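Removed from the display is one protein chain of the complex; every other protein chain stays in position.
Take a look at subunit A:
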Amino acid sequence: MNVTSINARLMQGNQACAEGAIYAGARFYAGYPITPSTEIAEVLAERLPQVGGKFIQMEDEIASMAAIVGASLTGAKSMTATSGPGFSLKQENLGYAVLSEVPCVVVNVQRLGPSTGGPTAPSQGDIMQARWGTHGDHPIIAVSPSSVQECFELTVKAFNLSERFRIPVLMMLDEVIGHMRERIVIPAPGELDIFERKTPEVAPSQYVPYEPQDDSLVPPMANFGEGYRYHVTGLLHDDTGFPSNSPAVMGAHQDRLHEKIRRGLNEIIMVEEAETEDADVLLVAFGCMARSAARAVKEARAKGQKVGMLRLITIWPFPEEALRQLAEKVKAIIVPEMNLGQVVDVVKSAVEGKVPVYGICQADGEIIPPERILEKIEEVL
(Lines give C-alpha, C1' and ligand atoms only; values in the text may rest on other atoms or scores of the structure.)
Protein backbone atom coordinates (compact mmCIF):
# COMPACT_ATOMS: atom_id res chain seq x y z
CA MET A 1 0.00 0.00 0.00
CA ASN A 2 1.25 3.39 -1.01
CA VAL A 3 1.84 5.34 2.18
CA THR A 4 1.69 8.70 0.45
CA SER A 5 -1.95 8.05 -0.36
CA ILE A 6 -2.72 7.82 3.29
CA ASN A 7 -6.31 8.02 4.16
CA ALA A 8 -6.33 5.54 6.98
CA ARG A 9 -9.52 4.92 8.86
CA LEU A 10 -11.21 2.46 11.11
CA MET A 11 -13.98 0.97 9.10
CA GLN A 12 -16.49 -1.84 9.06
CA GLY A 13 -16.44 -4.40 6.23
CA ASN A 14 -19.86 -3.42 4.97
CA GLN A 15 -18.89 0.23 4.92
CA ALA A 16 -15.66 -0.55 3.09
CA CYS A 17 -17.68 -2.45 0.54
CA ALA A 18 -19.94 0.58 0.02
CA GLU A 19 -16.97 2.95 -0.22
CA GLY A 20 -15.26 0.57 -2.64
CA ALA A 21 -18.36 0.71 -4.81
CA ILE A 22 -18.23 4.51 -4.95
CA TYR A 23 -14.53 4.35 -5.78
CA ALA A 24 -15.26 1.86 -8.57
CA GLY A 25 -17.72 4.34 -10.06
CA ALA A 26 -20.96 2.77 -8.87
CA ARG A 27 -23.73 5.29 -9.30
CA PHE A 28 -26.82 3.24 -8.65
CA TYR A 29 -27.94 1.14 -5.74
CA ALA A 30 -31.30 -0.54 -5.17
CA GLY A 31 -31.91 -2.74 -2.18
CA TYR A 32 -34.11 -3.97 0.60
CA PRO A 33 -32.91 -3.93 4.22
CA ILE A 34 -31.72 -7.19 5.72
CA THR A 35 -29.30 -8.05 8.49
CA PRO A 36 -26.32 -8.31 8.31
CA SER A 37 -26.04 -6.36 5.04
CA THR A 38 -28.06 -3.24 5.88
CA GLU A 39 -25.13 -0.92 6.56
CA ILE A 40 -24.19 -1.12 2.88
CA ALA A 41 -27.57 0.38 1.98
CA GLU A 42 -27.36 2.95 4.73
CA VAL A 43 -23.93 4.15 3.70
CA LEU A 44 -24.90 4.34 0.04
CA ALA A 45 -28.17 6.15 0.77
CA GLU A 46 -25.99 8.88 2.22
CA ARG A 47 -23.03 8.71 -0.16
CA LEU A 48 -24.53 8.20 -3.59
CA PRO A 49 -26.36 11.54 -3.95
CA GLN A 50 -23.16 13.27 -2.83
CA VAL A 51 -21.46 11.99 -5.97
CA GLY A 52 -24.46 12.41 -8.26
CA GLY A 53 -25.54 8.79 -7.94
CA LYS A 54 -28.91 7.30 -7.10
CA PHE A 55 -30.12 5.17 -4.22
CA ILE A 56 -33.52 3.59 -3.92
CA GLN A 57 -35.05 1.31 -1.35
CA MET A 58 -37.26 -1.02 -3.32
CA GLU A 59 -40.30 -2.98 -2.17
CA ASP A 60 -38.37 -6.25 -2.02
CA GLU A 61 -35.24 -8.00 -3.27
CA ILE A 62 -36.82 -9.17 -6.49
CA ALA A 63 -37.48 -5.55 -7.40
CA SER A 64 -34.03 -4.47 -6.23
CA MET A 65 -32.35 -6.94 -8.53
CA ALA A 66 -34.59 -5.84 -11.40
CA ALA A 67 -33.89 -2.17 -10.77
CA ILE A 68 -30.12 -2.54 -10.88
CA VAL A 69 -30.36 -4.35 -14.21
CA GLY A 70 -32.53 -1.55 -15.59
CA ALA A 71 -30.14 1.08 -14.28
CA SER A 72 -27.10 -0.71 -15.64
CA LEU A 73 -28.63 -0.68 -19.11
CA THR A 74 -28.51 3.11 -19.04
CA GLY A 75 -24.78 2.93 -18.35
CA ALA A 76 -24.77 3.30 -14.57
CA LYS A 77 -22.55 0.93 -12.62
CA SER A 78 -25.07 -0.71 -10.35
CA MET A 79 -25.15 -2.69 -7.15
CA THR A 80 -27.43 -4.31 -4.62
CA ALA A 81 -26.68 -5.98 -1.29
CA THR A 82 -28.54 -8.55 0.71
CA SER A 83 -28.31 -11.66 2.85
CA GLY A 84 -29.76 -15.22 2.88
CA PRO A 85 -33.51 -14.84 2.32
CA GLY A 86 -32.99 -11.83 0.08
CA PHE A 87 -30.34 -13.64 -1.94
CA SER A 88 -32.92 -16.36 -2.63
CA LEU A 89 -35.37 -13.75 -3.91
CA LYS A 90 -32.81 -12.24 -6.26
CA GLN A 91 -32.14 -15.45 -8.11
CA GLU A 92 -34.56 -15.15 -11.00
CA ASN A 93 -33.46 -11.69 -12.06
CA LEU A 94 -29.85 -12.62 -11.41
CA GLY A 95 -30.29 -15.26 -14.09
CA TYR A 96 -31.81 -12.58 -16.28
CA ALA A 97 -28.66 -10.48 -15.91
CA VAL A 98 -26.48 -13.47 -16.77
CA LEU A 99 -28.44 -14.31 -19.90
CA SER A 100 -28.88 -10.75 -21.14
CA GLU A 101 -25.28 -9.93 -20.13
CA VAL A 102 -25.96 -6.90 -17.98
CA PRO A 103 -23.12 -5.98 -15.61
CA CYS A 104 -23.94 -5.53 -11.94
CA VAL A 105 -22.58 -6.39 -8.51
CA VAL A 106 -24.60 -8.32 -5.94
CA VAL A 107 -23.30 -8.41 -2.38
CA ASN A 108 -24.41 -11.25 -0.12
CA VAL A 109 -23.37 -10.85 3.50
CA GLN A 110 -23.96 -14.46 4.42
CA ARG A 111 -25.89 -15.37 7.52
CA LEU A 112 -26.83 -18.69 9.00
CA GLY A 113 -29.81 -20.51 7.71
CA PRO A 114 -31.94 -21.75 5.46
CA SER A 115 -35.00 -19.56 5.87
CA THR A 116 -34.79 -16.80 8.47
CA GLY A 117 -32.16 -18.98 10.15
CA GLY A 118 -29.82 -17.03 12.38
CA PRO A 119 -30.04 -13.45 11.16
CA THR A 120 -27.03 -12.20 13.09
CA ALA A 121 -25.01 -15.42 13.00
CA PRO A 122 -22.17 -15.71 10.50
CA SER A 123 -22.08 -18.45 7.91
CA GLN A 124 -20.59 -19.42 4.60
CA GLY A 125 -23.65 -21.37 3.65
CA ASP A 126 -24.54 -19.72 0.34
CA ILE A 127 -21.53 -20.84 -1.67
CA MET A 128 -23.49 -23.40 -3.64
CA GLN A 129 -26.43 -21.05 -4.02
CA ALA A 130 -24.04 -18.51 -5.47
CA ARG A 131 -23.04 -21.10 -8.02
CA TRP A 132 -26.41 -22.64 -8.81
CA GLY A 133 -29.07 -20.44 -7.22
CA THR A 134 -30.68 -19.38 -10.45
CA HIS A 135 -32.08 -22.01 -12.76
CA GLY A 136 -30.45 -23.45 -15.83
CA ASP A 137 -26.84 -23.74 -16.88
CA HIS A 138 -25.11 -20.47 -16.38
CA PRO A 139 -21.69 -19.09 -15.60
CA ILE A 140 -21.17 -16.87 -12.58
CA ILE A 141 -18.35 -15.00 -10.88
CA ALA A 142 -18.22 -14.99 -7.08
CA VAL A 143 -15.48 -13.53 -4.92
CA SER A 144 -14.99 -13.46 -1.17
CA PRO A 145 -12.93 -10.97 0.87
CA SER A 146 -11.12 -11.83 4.10
CA SER A 147 -10.45 -8.39 5.52
CA VAL A 148 -11.95 -4.93 5.61
CA GLN A 149 -9.23 -3.64 3.28
CA GLU A 150 -10.10 -6.39 0.89
CA CYS A 151 -13.81 -5.55 1.11
CA PHE A 152 -12.92 -2.22 -0.42
CA GLU A 153 -10.47 -3.43 -3.04
CA LEU A 154 -12.37 -6.52 -4.04
CA THR A 155 -15.54 -4.50 -4.56
CA VAL A 156 -13.59 -2.41 -7.05
CA LYS A 157 -12.40 -5.60 -8.74
CA ALA A 158 -15.92 -7.03 -8.69
CA PHE A 159 -17.14 -4.01 -10.65
CA ASN A 160 -14.22 -4.30 -13.03
CA LEU A 161 -14.91 -7.97 -13.71
CA SER A 162 -18.61 -7.38 -14.07
CA GLU A 163 -18.13 -4.58 -16.60
CA ARG A 164 -15.36 -6.42 -18.38
CA PHE A 165 -17.22 -9.71 -18.79
CA ARG A 166 -20.80 -8.40 -18.77
CA ILE A 167 -21.88 -10.69 -16.01
CA PRO A 168 -23.20 -10.21 -12.47
CA VAL A 169 -20.42 -10.57 -9.92
CA LEU A 170 -21.31 -11.86 -6.47
CA MET A 171 -19.42 -10.41 -3.52
CA MET A 172 -19.71 -13.15 -0.92
CA LEU A 173 -19.08 -11.55 2.44
CA ASP A 174 -19.99 -13.18 5.71
CA GLU A 175 -21.32 -11.62 8.87
CA VAL A 176 -17.85 -11.60 10.44
CA ILE A 177 -16.20 -9.70 7.61
CA GLY A 178 -19.23 -7.45 7.09
CA HIS A 179 -19.39 -6.30 10.69
CA MET A 180 -15.73 -6.43 11.67
CA ARG A 181 -13.92 -3.15 12.19
CA GLU A 182 -10.33 -2.82 11.00
CA ARG A 183 -7.98 -0.12 9.97
CA ILE A 184 -8.03 0.42 6.26
CA VAL A 185 -6.21 2.69 3.90
CA ILE A 186 -8.48 4.19 1.27
CA PRO A 187 -6.61 4.14 -2.03
CA ALA A 188 -6.06 7.51 -3.67
CA PRO A 189 -8.09 8.23 -6.81
CA GLY A 190 -6.35 6.55 -9.72
CA GLU A 191 -4.42 4.17 -7.50
CA LEU A 192 -6.62 1.19 -8.33
CA ASP A 193 -7.50 0.33 -11.90
CA ILE A 194 -11.07 1.03 -12.90
CA PHE A 195 -12.48 -0.73 -15.93
CA GLU A 196 -15.07 1.09 -17.99
CA ARG A 197 -17.56 -0.89 -20.02
CA LYS A 198 -16.79 -1.20 -23.74
CA THR A 199 -19.36 0.64 -25.80
CA PRO A 200 -19.90 0.18 -29.54
CA GLU A 201 -17.50 1.80 -31.95
CA VAL A 202 -19.91 1.53 -34.86
CA ALA A 203 -22.90 3.66 -35.79
CA PRO A 204 -26.31 2.56 -34.48
CA SER A 205 -27.30 1.20 -37.89
CA GLN A 206 -24.27 -1.11 -37.83
CA TYR A 207 -24.66 -2.23 -34.24
CA VAL A 208 -25.35 -5.92 -33.69
CA PRO A 209 -25.80 -5.92 -29.92
CA TYR A 210 -24.66 -9.41 -29.07
CA GLU A 211 -22.03 -9.88 -31.75
CA PRO A 212 -18.57 -10.23 -30.17
CA GLN A 213 -15.96 -7.96 -31.73
CA ASP A 214 -12.90 -9.84 -30.54
CA ASP A 215 -11.70 -13.11 -29.04
CA SER A 216 -12.99 -12.18 -25.63
CA LEU A 217 -16.47 -13.01 -26.93
CA VAL A 218 -17.80 -10.12 -24.83
CA PRO A 219 -19.82 -7.85 -27.10
CA PRO A 220 -19.64 -4.06 -26.65
CA MET A 221 -22.68 -2.71 -24.84
CA ALA A 222 -24.64 0.38 -25.84
CA ASN A 223 -26.32 2.48 -23.18
CA PHE A 224 -30.05 2.99 -23.47
CA GLY A 225 -30.88 6.45 -24.67
CA GLU A 226 -27.86 6.95 -26.93
CA GLY A 227 -29.44 6.11 -30.26
CA TYR A 228 -28.72 2.39 -30.32
CA ARG A 229 -32.25 1.05 -30.36
CA TYR A 230 -31.75 -2.56 -29.49
CA HIS A 231 -33.76 -5.23 -27.75
CA VAL A 232 -32.88 -6.83 -24.45
CA THR A 233 -34.66 -10.02 -23.45
CA GLY A 234 -34.35 -12.94 -21.08
CA LEU A 235 -35.17 -15.30 -23.93
CA LEU A 236 -32.30 -17.10 -25.57
CA HIS A 237 -31.46 -15.09 -28.62
CA ASP A 238 -29.12 -14.66 -31.53
CA ASP A 239 -26.52 -11.91 -31.97
CA THR A 240 -29.21 -9.41 -32.93
CA GLY A 241 -30.76 -9.85 -29.48
CA PHE A 242 -34.03 -11.23 -30.82
CA PRO A 243 -35.35 -14.54 -29.52
CA SER A 244 -35.06 -17.76 -31.41
CA ASN A 245 -36.26 -21.33 -30.84
CA SER A 246 -33.59 -22.78 -33.06
CA PRO A 247 -31.48 -25.32 -31.15
CA ALA A 248 -28.41 -24.05 -33.01
CA VAL A 249 -29.02 -20.46 -31.91
CA MET A 250 -30.00 -21.33 -28.34
CA GLY A 251 -27.04 -23.66 -27.96
CA ALA A 252 -24.62 -21.10 -29.39
CA HIS A 253 -25.88 -18.45 -27.00
CA GLN A 254 -25.46 -20.74 -23.98
CA ASP A 255 -22.00 -21.78 -25.17
CA ARG A 256 -20.78 -18.24 -25.65
CA LEU A 257 -21.92 -17.22 -22.17
CA HIS A 258 -19.70 -19.95 -20.72
CA GLU A 259 -16.86 -19.59 -23.16
CA LYS A 260 -16.38 -15.84 -22.53
CA ILE A 261 -15.77 -16.66 -18.86
CA ARG A 262 -13.50 -19.60 -19.67
CA ARG A 263 -11.38 -17.34 -21.87
CA GLY A 264 -11.12 -14.80 -19.08
CA LEU A 265 -10.05 -17.18 -16.33
CA ASN A 266 -6.60 -15.60 -16.02
CA GLU A 267 -8.19 -12.30 -15.13
CA ILE A 268 -10.98 -13.75 -13.04
CA ILE A 269 -9.21 -16.28 -10.85
CA MET A 270 -7.61 -14.72 -7.79
CA VAL A 271 -5.98 -16.80 -5.09
CA GLU A 272 -3.31 -16.17 -2.50
CA GLU A 273 -0.79 -18.73 -1.34
CA ALA A 274 0.92 -18.68 2.02
CA GLU A 275 3.77 -20.98 3.02
CA THR A 276 2.90 -23.49 0.35
CA GLU A 277 6.42 -24.11 -1.03
CA ASP A 278 7.28 -26.96 1.28
CA ALA A 279 3.86 -27.66 2.74
CA ASP A 280 2.77 -31.17 3.64
CA VAL A 281 -0.68 -30.04 4.64
CA LEU A 282 -2.62 -27.48 2.65
CA LEU A 283 -5.47 -25.50 4.13
CA VAL A 284 -7.99 -24.25 1.60
CA ALA A 285 -10.02 -21.39 3.03
CA PHE A 286 -11.89 -18.23 2.10
CA GLY A 287 -13.68 -15.30 3.71
CA CYS A 288 -13.49 -15.12 7.49
CA MET A 289 -12.25 -18.71 7.69
CA ALA A 290 -9.05 -17.67 5.95
CA ARG A 291 -8.26 -15.68 9.09
CA SER A 292 -8.56 -18.72 11.34
CA ALA A 293 -6.62 -20.72 8.80
CA ALA A 294 -3.82 -18.12 8.61
CA ARG A 295 -3.51 -18.26 12.35
CA ALA A 296 -3.41 -22.05 12.27
CA VAL A 297 -0.63 -21.96 9.64
CA LYS A 298 1.41 -19.65 11.85
CA GLU A 299 1.01 -21.78 14.95
CA ALA A 300 1.63 -25.02 13.13
CA ARG A 301 4.80 -23.61 11.60
CA ALA A 302 5.92 -22.52 15.07
CA LYS A 303 5.58 -26.16 16.07
CA GLY A 304 7.61 -27.20 13.05
CA GLN A 305 4.66 -28.57 11.06
CA LYS A 306 4.80 -27.83 7.36
CA VAL A 307 1.42 -26.27 6.75
CA GLY A 308 0.42 -23.80 4.07
CA MET A 309 -2.73 -22.15 2.84
CA LEU A 310 -4.43 -21.54 -0.44
CA ARG A 311 -6.82 -18.67 0.09
CA LEU A 312 -9.62 -18.53 -2.43
CA ILE A 313 -10.45 -14.96 -3.33
CA THR A 314 -12.37 -16.06 -6.38
CA ILE A 315 -14.66 -18.93 -5.51
CA TRP A 316 -16.56 -19.23 -8.79
CA PRO A 317 -15.30 -20.14 -11.29
CA PHE A 318 -13.47 -22.47 -8.93
CA PRO A 319 -9.65 -22.06 -8.98
CA GLU A 320 -9.15 -25.70 -9.96
CA GLU A 321 -5.82 -25.23 -11.68
CA ALA A 322 -4.12 -23.56 -8.71
CA LEU A 323 -5.46 -26.25 -6.46
CA ARG A 324 -4.40 -29.11 -8.72
CA GLN A 325 -0.83 -27.85 -8.86
CA LEU A 326 -0.63 -27.74 -5.08
CA ALA A 327 -2.31 -31.13 -4.78
CA GLU A 328 0.70 -32.57 -6.62
CA LYS A 329 2.96 -31.43 -3.79
CA VAL A 330 1.05 -31.87 -0.53
CA LYS A 331 0.09 -34.94 1.47
CA ALA A 332 -3.29 -33.77 2.70
CA ILE A 333 -5.78 -30.96 2.22
CA ILE A 334 -8.01 -29.54 4.92
CA VAL A 335 -10.97 -27.31 4.12
CA PRO A 336 -12.39 -25.42 7.10
CA GLU A 337 -15.70 -23.82 6.15
CA MET A 338 -18.70 -22.51 8.01
CA ASN A 339 -21.25 -24.72 6.32
CA LEU A 340 -21.88 -28.44 6.24
CA GLY A 341 -19.60 -29.17 3.32
CA GLN A 342 -19.86 -27.06 0.18
CA VAL A 343 -16.37 -26.15 -0.97
CA VAL A 344 -14.82 -29.33 0.39
CA ASP A 345 -16.69 -31.42 -2.17
CA VAL A 346 -15.54 -29.19 -4.98
CA VAL A 347 -11.96 -29.52 -3.74
CA LYS A 348 -12.35 -33.30 -3.68
CA SER A 349 -13.59 -33.41 -7.21
CA ALA A 350 -10.82 -31.05 -8.38
CA VAL A 351 -7.97 -33.10 -6.90
CA GLU A 352 -9.47 -36.34 -8.20
CA GLY A 353 -8.31 -38.51 -5.33
CA LYS A 354 -4.64 -37.51 -5.64
CA VAL A 355 -4.53 -36.56 -1.95
CA PRO A 356 -6.93 -37.06 0.90
CA VAL A 357 -9.23 -34.09 1.50
CA TYR A 358 -10.77 -33.41 4.91
CA GLY A 359 -13.48 -30.93 5.75
CA ILE A 360 -13.94 -29.10 9.01
CA CYS A 361 -17.53 -28.18 8.61
CA GLN A 362 -19.66 -26.34 11.08
CA ALA A 363 -22.95 -24.48 10.76
CA ASP A 364 -23.81 -23.21 14.22
CA GLY A 365 -23.01 -19.54 13.86
CA GLU A 366 -19.62 -19.85 15.53
CA ILE A 367 -16.34 -19.23 13.78
CA ILE A 368 -14.22 -22.35 13.52
CA PRO A 369 -11.28 -21.48 15.77
CA PRO A 370 -7.62 -22.07 14.79
CA GLU A 371 -7.40 -24.73 17.51
CA ARG A 372 -9.82 -26.99 15.71
CA ILE A 373 -7.82 -26.64 12.54
CA LEU A 374 -4.62 -27.39 14.46
CA GLU A 375 -6.21 -30.54 15.90
CA LYS A 376 -7.09 -31.69 12.45
CA ILE A 377 -3.56 -30.99 11.25
CA GLU A 378 -2.20 -33.17 14.08
CA GLU A 379 -4.65 -35.86 13.07
CA VAL A 380 -3.73 -35.98 9.40
CA LEU A 381 0.04 -35.50 9.69
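In this text, a residue touches a chain if its C-beta (ideal position, glycine included) is under 8 Å from a C-beta of that chain, and two chains touch if they have at least 3 such contacts; residues count from 1.
Everything below uses one rule, namely that contacts and distances are computed from a predicted model.
A chain of the complex is left out here; the name its UniProt entry carries, from "Copper chaperone PCu(A)C", "Branched-chain amino acid ABC transporter permease", "2-oxoglutarate ferredoxin oxidoreductase subunit beta" or "ABC-2 type transport system ATP-binding protein", is "2-oxoglutarate ferredoxin oxidoreductase subunit beta".
Here the missing chain is touched by one residue of A:76, A:236 or A:289, and it is A:76.
Listed residues A:114, A:136 or A:225: the one in touch with the omitted chain is A:225.
Check A:16, A:41 or A:68 against the missing chain and you find that the one touching it is A:68. Contact residues of subunit A toward the unshown chain are 27-28, 30, 49-52, 54, 56, 58-60, 62-64, 66-76, 78, 92-93, 96, 224-235, 242-243.
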